[in-house]
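All protein chains but one are shown at their positions in the complex.
Each chain gets a letter, A, B and C, in the order it is written, and its residues are counted from 1.
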Amino acid sequence: MLNFIARRILATVPVLAIVAVLVFLLLRLTPGDPAAILAGDAASADQIARIRISLGLDQPIIVQFGIWIGHLVTGDLGESFYYKIQVADLIAQRLEPTLSLATLTILFSVLVSVPLGVIAAWRFGGWFDRALMGFSVMGFSIPVFVLAYILIWIVSLKLGWLPVQGYKRIADGFWPYLQHLILPSITLSVIFIALIARVTRASVLESLGEDYIRTARAKGLRESQVLIRHALANAAVPIVTVIGIGIALLIGGVVVTESVYAIPGLGRLTVDAVLARDFPTIQGVILFFSLVYVGVNLLVDLSYVFLDPRIRY
Amino acid sequence: MNRNIVVAVLLAAAAGGALAQGEVLRVVPHSNLSILDPVWTTAYMSRNHGYMIYDTLFGTDGKSQIKPQMVESWTESPDHRLWTFKLRKGLAFHDGAPVTGEDVVASLGRWGKRDAMGVALMTFVERMDSPSPDSFRIFLREPCGFLLEALGKPSSNVPFIMPKRVAETDAFNQIDDYTGSGPYVFKRDEFKPGDRAVYLKNTKYKPRAEPASGTTGGKNVYVDRVEWNLALRDVQAQSNALVKGEIDIIESLAFDHYESMSKEKGVKVLKPTLGLQYMCRFNHLHAPFNRAEVRRAALAAFDQRQFLKAQVGVDELYKPCASMFTCGTPYASDVGTELQARSSMRKAQDLLKQSGYDGTPVVLMKPTDLQSIGKLPDVAGQLMRQAGFKVDLQAMDWQTLVSRRAKKDAPSAGGWNMFCTAWVAPDIWSPVNNAALDARGDKSGWFGWPDGPKLQELRSQFMRETDEAKKKKLAEAIQTEAFQLATHAPLGEYVQPVATRQNISGVIMSGLANIYWNVKKN
Amino acid sequence: MPAAQSKASELETLSVEAADIRVTESAWQRVRKNWSVRIGGAALALLLLIAVSAPWLGTVDPTLFDAASRDLVPGQRGEITTLDGEIIKHKFWFGSDSYGRDIYSRVMYGARVSLTVAVLAALLSLAFGIVCGLSAGYLRWLDGILMRFMDGLMAIPAILIAIALVAMWRGSLTTVIIAIAIPEIPRVTRLVRSLVLSIREEPYVEAAVALGTPTWKIMFGHILPNTIAPLVVQGTYICAAAILVEAILSFLGVGLPPDIPTWGNIMAEGRPQFNQYPHNIFIPGVFLAITVLAVNILGDGLRDTLDPKMAKRV
Partner (left out) sequence: MTDAKLRGSGPVLDVRGLTIALPSGSDRREAVSGASFSVKRGEILCLVGESGSGKSVIAQAVMGLLPDTLPVTGGEIVLEGENVAHAGRERLRELRATRMSMIFQEPMTALNPVMTCGDQIDEVLREHTQLTPEQRRDRILAIVREVALPEPERIIASYPHQLSGGQRQRIMIAMALVLEPALLIADEPTTALDVTTQAQILTLIQDLQQRHGMGVLFITHDFGVVAEIAHRVAVLRLGKLVELGEKDAVLKRPQHAYTKMLIGAVPSLQTHGRAAEGASEPVLRTVGLCKTYYDRGWFGRRREVHAAQDVSIEIRRGQTLGIVGESGSGKSTVARCIIRLIDPTAGEILLHGQDIARMSAAELRPLRRRVQIVFQDPYRSLNPRRTVLEAIIEGPVNYGVRRDKAIERARQLMDLVRMDPASLNRYPHQFSGGQRQRICIARALAQEPELLIADEAVSALDVSVQAQVLDLLEDIRNRLNLAMLFITHDLRVAAQVCDYVAVMSQGRIVEHGPAGQVFGAPRHEYTRALFAAAPGRDFAFGSA
């Protein structure tokens, strides 16, 4: 087991290295000059050139890459061109909102979608199943921002139940914190509920077709027991897997949701950094997201051991 | 006993909480604040940040007149070459240290390396010194006609006064000590880039007695804390938040929301007195705009009303103004503006034919992420097409545009022919600081690089002229020559409305800069 | 010998197996009978028709604007000036945006862009994915390197790659399509690779090896054709995702140039005025949702009929 964890952690190193190289090349081979942006609208060409030198952008790409990687291995993500503070600090500042949003979303989605999926599988082909599948396809098809606008308009403006925008830190009190997160989380959850409910339904459906379900019924167990202890327990691996995959999707959704609800999270940071050509920040954030993705998938892999005793590493 | 301590702590915490609440002014600025050095960058957000925490020697009042601010009094030698300034009493930095002439000299020195007008001024300055802690002197090589205008410059880059130790930072590196002597203190530990910036009332600040006007007068602070919400950038969300009272001020209300917000209860919409000017800039280095005839044909096609109606749309927020210097300011006039003031498509078509335009497409850059100027290139493109130009409208985000416009390469090699932008009045209202009139060919300070020796000569004379009447005449000549040369196309003026909650009063709507002293929240 | 022959024939007459010949429908017959395929296909066909015939559906040039006709509500009449300076009267069925452009025309023309982006992004990612997946699945020496590379690409959130690519390289149709396709490539590669790995273990592939069939013939003759069904299904899901991503990119302001009529651009343009003129977002939003819905329904139908095993992969 420990052996496996060590091996898996080591295996993430080349993945992250590839991410690092890809991201770096992606950025440095592009047009757009961060120095010109920093200098402001009325800056002269000479001023821009001097800023470029001060940022080290005049060096050959390979040298820039070497310097960056050199810092990276010591855990230094560099300093933001745009904000002039350490990228690591910047990420730390923006982490709480994004983490809160993501956690609440996943929590809410799982709590809602797994029971729905199980019931749909149990009543396969019935009206509930059809309705859920219909909703699920709809959930995949509505752009996140359209949904966000509709929700804001109804819930916040017309009904006045929740704030229209913004984020309150958990340190400012739990209720305001939650109040500001409810709407964004629901917005973001829809696609997840759709996704997880689909997978839950499909995998529960699959395990319902297995022999051990017939055995469980032949034992005279109640349907609820059959569904939860036998069907769902065996369907757990794909469900957990899709939650892991969903993290990647979530990051995409976060970018949009944070934009609409004015949440100062990592998604906004990315968009701002891209628009400002703030290379160190973009590199740092993408690397961070990749790390999260890889880490979550590692956890998912490890969770298999607990979900399915047949899996041993 | 323990319980008592707990209670005491709780009480203290509650009190602290209440204290922190205080009177908080929640502002949504027009953009993101990233750079905290207002001398290093020309970005307006950095300038506004500067006004919060720094004080200035002179200021510009609501009537565009230069008025002393930190300066108590000053004298000018008869040959106009020695200027002696005396500082007001009681000026102090946030750390308690008094503001001295040394600080001023260092601050002006750094500013003189960065700001276009500052650089121009420094060509006149022989040296500066501080004979006593409360005074400083400027020695000039020859008389200079815009010394006070430069020192009282209301917009980027403003000569803010910093402590000497900070001002000694290399002009090309950013400062990292934000000690000023202005009406607010920057709360550095609460600054979250892209999220919020926080300013606390500087309780030790001694305002002038005069009423606040423009960037001058008494900088009285009536709130305890100003919070800039940097995260709220979706304009619909901004308006929603203001309607729901989640914020107090929207610094830059979208034109599209002007009418609906004016009708909204609990909200009021303010219009500044001075407007901004739209302009389209030609690249003089490359065909087809390397020839004045072609540029003039484009000028003739540009009917300002079309731009203004499309971009602003609300009648009461815009007005055409053919002058290169903001209408309503001292040097504005209509001398030499006929080509644009009486634009006509027919004339444009004729001019273009006469010019022998060979059909070279015009690479017109359009910013996709700036609401305030995004529609200008579309209008320009449509008008130029109607006049007979071939137009290659290329959309890109503002940052790409900004880096691309710095390139002198041919349009086919990643360069450009034309872009549009907007200027606040104080940045263009004088022939000295109007960057678009710098006509030193490819040495020009601003993008487009017009080559106009005659224009350059006139500007040089203007800078040396100290007589106001003669300066006006020179400004007229400069404007005539600029239109002849067709350096750029002014596209008319608009005002940027500000929306506040009903309970907000005292917002200074000069149009010079966004400033937050004098604001009351009831 | 005759004894054996007669014994065999006797066996055959009695054998149950004679009745066991299941005349299964072909995949195509099943596909045509499937209601999801029919509904999704019909809706898509209609949208395709709209896209193709946009100029003849009472539209005007979708980039033309007239400040005099700004912010009209649906059904209102207004004017539009053409490039020749001619002023035409026009009824704005879906209203106009803040430029004074006809939203109806933009939505109709927008179908072209959305569908083009969807189909080309899907084809592009499938093409690359198939090449990479086949290579990784069959050439073991390449597998390690290629899949690590794909893992790396997959670890970068798709939308971030797309945003970065489009923002950096300027939003042309090509950039947007590439930016949407690239993050999908690792997924297709993985799918193809796993299919190849399982199919190459199938007895019929082993039989082909035993028959002396060269590797390339096995790859293209036996393995590739059997990956088509899952790939078609995957392709539809990429289409759906591509349409949404295109809209999201436009919405974030890093998509196609705003004057190009795409549904995402129309919505992005309407974004500042959602409260007053919600139709600017709703109308293209509904078209977008219907299109994605149709593609998804079609994909589900294809999955159920062509590749039942894929249901669990989702």
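The rule we apply is simple: a residue touches a chain if its C-beta (ideal position, glycine included) is under 8 Å from a C-beta of that chain, and two chains touch if they have at least 3 such contacts.
The structure displayed is predicted, hence computed values, not measured ones.
Asks: Name every displayed chain that the left-out chain is in contact with.
Replies: So, spelled out: the chain left out of view touches A, C.
Asks: Check the options C:Thr116, C:Ser172, C:Ser194 or C:Asn226 and report the residue that touches the missing chain.
Replies: Of the candidates C:Thr116, C:Ser172, C:Ser194 or C:Asn226, C:Asn226 is in touch with the missing chain.
Asks: So one chain is hidden, and I want to know which residue out of A:Leu57, A:Val110 or A:Leu307 touches that hidden chain in the complete assembly.
Replies: Within the whole complex, the residue contacting the unshown chain is A:Leu307.
Asks: Which positions on chain A touch the chain that was left off?
Replies: Within chain A, the residues touching the omitted chain are 3, 6-7, 10, 210-212, 214-222, 225, 229-230, 233-234, 236, 307-310.
Asks: Please identify, in ascending order, the residues of chain C that touch the omitted chain?
Replies: Its contact residues with the unshown chain are 1, 4, 7-8, 10-12, 14-17, 19-24, 26, 202-215, 217, 222, 225-226.
In this section, only the chains that are shown with their structure count from here on.
Asks: Distance between chain A and chain B based on Cα centroids, please, to the nearest Å.
Replies: That pair's centroid distance is 40 Å.
Asks: So what's the Cα centroid distance for chain B and chain C, whole Å?
Replies: Computed value for the inter-centroid distance: 48 Å.
Asks: From the C-alpha centre of chain A to that of chain C, how far is it in Å?
Replies: Those two chain centres are 23 Å apart.
Asks: Multi-chain contacts only, two chains or more: what residues does chain B have there?
Replies: In chain B, the residues touching two or more other chains are 234, 236, 240, 369, 397, 400.
Asks: Out of chain C, which residues touch more than one other chain, so two or more?
Replies: Residues 167, 170, 253-254, 271, 274-275 of chain C each touch two or more of the other chains.
Asks: Which bits of chain C are touching chain A when the two form their complex?
Replies: Going by the criterion above, the answer is residues 148-149, 151-161, 163-165, 167-170, 240, 244, 247-248, 251-254, 267, 271, 274-275, 278, 281-282, 285, 288-290, 292-293, 296-297, 300, 311-312, 314.
Asks: What residues on chain B touch chain A, complex-wise?
Replies: 32, 34-36, 41-43, 46, 114, 116, 156, 172-174, 176, 192-196, 229-234, 236-237, 240-241, 243-244, 246, 369, 397-400, 402-406, 408, 414, 421, 427, 435, 445-447
Asks: Looking at the complex, which residues from chain C come into contact with chain B?
Replies: 65, 67-68, 70-71, 83-85, 98-100, 167, 170-171, 253-254, 257-259, 271-276
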